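Note that this complex is displayed minus one protein chain, with the remaining chains in position.
Here is chain A:
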Amino acid sequence: MRTSFASRLGLTLETAAAWLLALLWAAPVLYAVWAAFHPTGYATRFELTAPLTLQNFVSAWDAAPFGRYFLNTVLLVCFVTGGQFVLCTLAAFVFARSRSRWMSALFAIVLVQLMVMPDMLIVENYRTMRALGLVDTVFGIGLPYLASAFGIFLLRQTFLQIPAELEEAARLEGCGPWAILWRLYVPLAKPTYLAYGLTSVAYHWNNFLWPLVVTNSVNTRPLTVGLAVFASTDQGIDWAIISAATLLTAAPLLLGFLLFQRQFVQSFMRAGIK
């Protein structure tokens, strides 16, 4: 009796806490949805009878070059994620299969990157990009992120789990190292690529500080920076339009996550990331 009461109480508390956290997390989004779909006057007045409108979206879209920002962000995300896939795959393959005695030391050095906050490196990265003449280019925004220790680590773990006999079978069937990588390792690591790709896309879609520092023109600014510039100066503080713009910029990502939710969670479970 008592234990079941205690466990039920525990369950109730857990559920309540989950709801509370969910509400806290959702509140700003819900507010943005409210503000974006109602005329400006209702941004701080919550009435169920308030008229709905799409005018805020139109105004936001017209007020700043969001089309260009979208393009920049998409280019950036494709470049970074694509580059990470290529580099991390190659590095992870070597780290997983080389028998050199230097490998564990080298791998440890790569892992040190995980302990360095990316924001700490902003100044140094900026100097490097300027030296390379890449300031204010999409290429320059993405370049510092290409060699991701996290990606190398994840893929290496996945590759290590692939039985050596599969590779030997492939070798006997006439595959060289490239064919083994392409026909065996990459397809078998698909869940890891999906999970890692999604985190990477989300991170770079939302990344703000570094792009803010390294860009200074409409032709390179990604959405996040564009939105900030738009919200701070161009518009005064019109919450309705800012909310509409925010929803616009987050929409593709939100939509993608809602669509891929199940695969996303599954592949994270399989890749062993929490």
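We adopt the following convention: contacts are C-beta pairs under 8 Å (C-beta built on N, C-alpha and C of every residue); 3 or more make two chains touch, one makes a residue touch a chain; residues count from 1.
Operating definition for what follows: contacts and distances are computed from a predicted model.
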{"item": "Which of \"Succinate dehydrogenase subunit\", \"Pyridine nucleotide-disulfide oxidoreductase\", \"ABC transporter ATP-binding protein\" or \"Cbb3-type cytochrome c oxidase subunit I\" matches, in UniProt, the chain that is not displayed", "value": "\"ABC transporter ATP-binding protein\""}
{"item": "Residue touching the undisplayed chain, where the options are A:86, A:111 or A:166", "value": "A:166"}
{"item": "Omitted-chain contact residue, chosen from A:50, A:75 or A:175", "value": "A:175"}
{"item": "Residues belonging to chain A that touch the chain removed from view", "value": "163, 165-166, 168-175, 179, 183-184, 187-188, 190"}
